[in-house]
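The complex appears here minus one protein chain, its other protein chains still in place.
As written, the chains take the letters A, B and C, and residue 1 is the first residue of each chain.
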Amino acid sequence: MSEYDDVQMEYILELYRNPRNKGTIENPDITHQEGNPSCGDEIRIDVKLDGDRIGEIKFSGKGCAISQAAASILTEMVKGKTLEEVKKLTKEDMLKAIGVPLSPIRLKCGLLALKVLKAGLYGIKGWPGEEE
Amino acid sequence: MSEYDDVQMEYILELYRNPRNKGTIENPDITHQEGNPSCGDEIRIDVKLDGDRIGEIKFSGKGCAISQAAASILTEMVKGKTLEEVKKLTKEDMLKAIGVPLSPIRLKCGLLALKVLKAGLYGIKGWPGEEE
Amino acid sequence: MKVEEIRKDFPIFQQQVNGHPLVYLDNAATTQRPRQVVEAVMRFYQDANANVHRSVHTMSYRATELYEGARKKIASFINASSWREIVWVRGATEGLNLLAYSLGLYHLREGDEIVLTVMEHHSNMVPWQRIAQLKNLRIVYAGVTPEGRLDIEDLKAKISSRTRLISVIHASNVLGVVNPVGEIAQLARDAGAIFIVDAAQSAPHMPIDVEAMGCDFLVASGHKMLGPTGIGFLYGRRERLEAMEPFQSGGDMIEHVTLEGATWNELPWKFEAGTPNIAGAIGLGAAVDYINNVGLTDMLEHEKELRRYAVERIRELGGVDIYTPDGDDVLGIVSFNIHGIHPHDVAGYLDQCGIEVRSGHHCTQPLMECLRIENAVRASFYLYNTKEEVDRLVEALARVKKLFRV
Partner (left out) sequence: MKVEEIRKDFPIFQQQVNGHPLVYLDNAATTQRPRQVVEAVMRFYQDANANVHRSVHTMSYRATELYEGARKKIASFINASSWREIVWVRGATEGLNLLAYSLGLYHLREGDEIVLTVMEHHSNMVPWQRIAQLKNLRIVYAGVTPEGRLDIEDLKAKISSRTRLISVIHASNVLGVVNPVGEIAQLARDAGAIFIVDAAQSAPHMPIDVEAMGCDFLVASGHKMLGPTGIGFLYGRRERLEAMEPFQSGGDMIEHVTLEGATWNELPWKFEAGTPNIAGAIGLGAAVDYINNVGLTDMLEHEKELRRYAVERIRELGGVDIYTPDGDDVLGIVSFNIHGIHPHDVAGYLDQCGIEVRSGHHCTQPLMECLRIENAVRASFYLYNTKEEVDRLVEALARVKKLFRV
């Protein structure tokens, strides 16, 4: 079973073709864009805060079905969460939220959005959990 | 049998300790100095021509027993020869003249003097026979 | 050419990848190595392992003989007039950086112009951009034609009285086209410019004759031609190398060092600072032997045939853009996109089927921009690939189209 399983693919494809929270925010409190230099995928995330919570959140950019679907999933997931809560999100949380098991070569695609969000919010560089 | 054979060594040692044609020439027609960068040995050869023949020839410099003995042998050998004759001298001629069989690692020592002489006389660079 | 016999020399083809026999079609990135190459490396470590040039002992002598012997193989492989014209480098990238630094820092002057093409690999673009910035040089780029070939008329127009250097990719790693380097060499000579050829994609696949080509410098990577990683070569015309300042400095490349300064060793060692990749050079020598045994001309025919077949079958799928032009001047590379599917998704799906292709910008972002794409899928062939493998590729592409409903 993998991301190319027919049923699984249905789900990814649906989000790829009709992503939630796609777009940009005017005068965002936080905006950050980053890419994956080895493949050229790029994601930008704009956030408008509501106190210490994620108020509005939008993503834009380009990339494969998995990176785009993951960005859609992530933005849905963090909406309304506190910055503290978002900071605690791990690589594993993200992968679980994607639901579809990713083959190792696609992990970066699935994690790009989380990487961008964390870099934007806290200046954390590198893939989550990769730094030690 | 090698250059470290007792009897062979006698011959090399004798030339090392009492080389022929050691020294320099004032106002030489040709003077050339070159080293072996990997080991630091250096030989200079001065030549005074007699028409198109080697008139006087002297060598100076520093190096191991084999390189010094070889320089002594070479200078003896070419004295009075025409430039054409010297040009034809091969690697093999030189090794034959040394007489003592050299192990492969010592070939450069044995051939340094010939290399310097040829470079001085004709601007031939590189070890004799090595260029193709 | 007996492909089945050849495949036996590559133990990697006994592998399964994701449950399928490996179909390796990423040869333009790096090739596989036959056991003859791996064994040459092992033999060196076991029989002759020592440092080269420096030590007066038998082990070092053996290492030096093997190492310099490999250099001679390269020299005759590209028909250089002497082994002294071959400098070992890590790969094409280091070769080009060597040239950019040595020529740029010491031999080019403010206002001098460098002519490149928009189809260069980043390795033949960024080093020049950086040196141009340091030294106030100007870079101009020749474009590509709509069908994906170098625009030679544009290149001619870009040459001016200030042109000091022209550096051109021999075969494009994306388009597969072979550029007319002989003609460009003549243009360079007429302009009094140095001419550099990036042969990273050509040397592994077609006969190269630097004398006939008339280039001043040429670079290639061993790992793209059956050799080990970490080794490649720079060819330089002797007079050019003699006149040039060294790049890196340190052990081996010096003649004499004092606290005040240093003088340089003879060619080619003047350009080889520090302990080199000895095992790598010996392995690359073995790779060249292997290629010579098979025969480059046969290899080339085989790879072109695979490309023609692949292009034809991929085109039949419909809904694809193929960037590789047709023609006899195109090597065994096909770059394409399927409408509506991101190339990573294509490559990821193929990988699940055991088929390894490359997706991405292929280190040619400016060319991608020219083609008005971000990235592409690339299948690239070598001597060990077969028509059956192309069939497996095409069948998988048909399936991924179905999966993505395009």
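Quick note on the criterion: contacts are C-beta pairs under 8 Å (C-beta built on N, C-alpha and C of every residue); 3 or more make two chains touch, one makes a residue touch a chain.
If you're wondering where the values come from, they're calculated on a predicted model, not measured in any experiment.
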| item | value |
| --- | --- |
| Chains in view touching the one left out | A, B, C |
| Contact partner of the left-out chain, one of B:Leu49, B:Ala65 or B:Leu83 | B:Ala65 |
| Touching the absent chain when the full complex is considered, from B:Ile30, B:Leu49 or B:Ile105 | B:Ile105 |
| Where the missing chain touches chain C, by residue | 11-12, 15, 17-18, 22, 24, 26, 29-30, 32-33, 38, 41-42, 45-47, 49-51, 54-60, 90-94, 96-97, 101, 105, 118, 121-127, 129-130, 133-134, 139, 141, 221, 223, 228-231, 246-252, 254, 256-262, 273-280, 344, 347-348, 350-351, 356-360, 363, 365-366, 369 |
| Residue numbers in chain A that touch the chain omitted from display | 35, 37-39, 103-106, 125-126, 131-132 |
| Touch residues of chain B, complete complex, unshown partner | 2-4, 6, 9, 13, 38-41, 62-67, 103, 105-106, 109 |
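The definition used in the following text is that only the chains that are shown with their structure count from here on.
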| item | value |
| --- | --- |
| Chain A-chain C separation of Cα centroids, rounded to whole Å | 36 |
| Centre-to-centre distance between chain C and chain B (centres being mean Cα positions), rounded to whole Å | 44 |
| Mean-CA-position distance for chain B and chain A (Å) | 74 |
